[in-house]
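All protein chains of the complex are present and in place, except for one that has been dropped.
To keep things simple, chains are lettered A and B as they appear, and every chain counts its residues starting from 1.
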Amino acid sequence: MGNTETQGYSKEERVKMAKRTLRVMVAKPGLDGHDRGARVLARCFRDAGFEVIYTGCHQTPEQIAAAAVQEDVDLVGLSCLSGAHRYLFPAVVTALKERKAEDICVIGGGIIPEQDFKMLYDSGIKEIFTPGATLDGIVEWVRKNVMVRE
Amino acid sequence: METVKKIQEGDVRTASRLIRRIEDGVLEARSTIKKLFPLTGNAHIVGITGPPGAGKSTLVDGIVTQLRQKQKKVGVLAVDPTSPFTGGAILGDRVRMQKHAEDEGVFVRSLATRCALGGLAKAVGDAIHIMDVMGKEVILVETVGTGQQEVDIINHSHTVLVVLIPGMGDEIQAIKAGIMEIADIFVINKADRDGGSKLYRELVSLLDMAPASAFASGWRPPIVKVENSFVPESFNNSVAELTQKIEEHHQHLLASELMVSRERRKAAVELSEAIRNTVYEPIMDKLITEGTIDAMVEELMAKTSDPYSLAERIAQRFLKS
Partner (left out) sequence: MYFVKEVLEQSSETRKKWEDEVKRAVAKQADQKPEAHWSTVSSLPIKRLYTPEDIKDLDFANDLSAPGQFPFTRGNQATGYRGKYWTFRMFSGMGSAKTTNERWHMLLREGQTGLSTAFDYPTLMGYDTDSPKARGECGKCGVAIDTLDDFLQLVDGIPMDQVTTSMTINPPATVLWAMYCAAAEIKGIPLSKIGGTIQNDMLKEFIAQKTFMCPPEPSVKLVSDTVEFGTKYVPRWNTISISGYHIREAGSTAAQELAFTLRDGMEYVEDVLRRKQMDVDEFAPRLSFFFNAHIDFFEEIAKFRAARRIWARAMRDRYKAKDPRSWWMRFHTQTAGCSLTAQQPYNNVIRTATEALSAVLGGTQSLHTNSLDEVLCLPSDHAVQIALRTQQIIAEETGVANTIDPLAGSYFVESLTNEMERQAWEYIHKIDEMGGMVAAIEKGYPQMEIADAAYKYQRQIDAGEKIMIGINKYLTTEEVPIPLVEIDDEVEKQQIASLASVRRRRDGKAVKSALDNLKNACKKGENVMPFCIEAVKNMASVQEICDIYREAYGEYRDPGLF
């Protein structure tokens, strides 16, 4: 094919890439617009070789869950810096369950005090990253803990 | 059969999983497509292409809004390029359509080009089938650029929109170079910008110069100007006009012989993609894994053979005729 994008690859690489690729969603629930972390993370996931769907700011938990199902992602990463994570994060998990998509892994990040960790884990959030988490650390966690679902 | 039934019922989860497996090249997924194929052929498929930054996603979002007001069920396939350096992709078109996320009448799915040899067009073709069987009445396929890959994608559609914006420089050249033939409707997006009228005039004269045979079916591609999306009233009005033109083109297709020829075009593309997938790709995979390709490259480097002789050697091995 005449597509220039394929020309930088060896055939082996192309074959490998055509195999299963992790799809992840980076989402901003609630009214908070602080998207620096979410956008940096989205780029970092792309650079790690994942397909990244970014929802943009100001999403309701239901919008996020609906998009996650339509996009068939393996992971939803939520970012919230407004303090509303106690409501918003569990609400995303619930909305996914309502759509029979409880197998999608949900993680969260932002300004989240440690005292809230337990209630978030209990609600189904798999991991929480707070300021100071490194990009490589997050990618490593994803590689270890998230698989393409069969 | 369970899967087919669920897709017929419009189950998004099942459909999105199946699209994923097609993208990933999971062989079992093909058998489902075989079962779906006879059920397809009801949707109106609209391709939307144009250069990066032309505002295609915002336009698609606007068209979806219009179609929903008419109670049409809509599918959207948004194609974004995979990074040639990392194999990853940010699929950003969806952001501009998120207001429809919860609307059960709309199914938006992003696809990455994945650098696969023609595999993309195949996944798009199958994803269209899946949405078709789900009962989507209009399926919008959005893709960037005007390269061969895009033309292949576009060949899956019945109606093709080419989106341009003023001030991109050599857009007309690009059109002359190939997309002219495939455009059924031209859209000048952000037409209120400097250069909007100039672009319009250029397009009109381009259409005027086209040979009569270009419009043999009786359809001369209309040019729709869409105003700045930041001014809601004028944007909505012009997108309503555009949606109207899309519908008119659909009626024209149905009333003329054109729909049949578009369907034939689509069928030919699908067949060639399927052949690539089931014949060429597995042969290449085998040649790579067994080391034949590497060995042959060495032969070429040493000038002990030439590409044609080597290809003929492969043909003798795999083709029995």
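Just so it is clear, contacts are C-beta pairs under 8 Å (C-beta built on N, C-alpha and C of every residue); 3 or more make two chains touch, one makes a residue touch a chain.
Only a predicted model underlies this, so the values are computations on that prediction, with no experimental measurement involved.
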One chain isn't displayed here. Which of the visible ones does it touch? A, B
For a quick check of understanding: of B:17, B:44, B:73 or B:96, which residue touches the chain that isn't displayed? B:96
Where A:35, A:51 or A:72 are the choices, the one touching the absent chain is A:35
Of the candidates A:24, A:48, A:75 or A:88, the residue in contact with the absent chain is A:88
Hidden partner sits against subunit B at residues 58, 90, 92, 95-96, 98-99, 230-233
For subunit A, which residues reach the chain that was dropped from this view? 30-36, 39-40, 42-44, 54-58, 60, 82-84, 86-88, 91, 111, 113, 115, 130-132, 134-136
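Criterion: only the chains that are shown with their structure count from here on.
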Subunit A and subunit B: spacing of chain centres that average the CA atoms, whole Å: 27
What part of subunit B is in contact with subunit A in the complex they form? 12-13, 16-17, 19-20, 23-26, 81-92, 94-96, 98, 101-102, 107-110, 112-119, 147-149, 152, 284-285, 288, 293
What does subunit A use to touch subunit B in their complex? 1-6, 8-9, 11-15, 17-21, 23, 42-43, 45-56, 59-60, 62-64, 66-67, 69-72, 99-101, 148
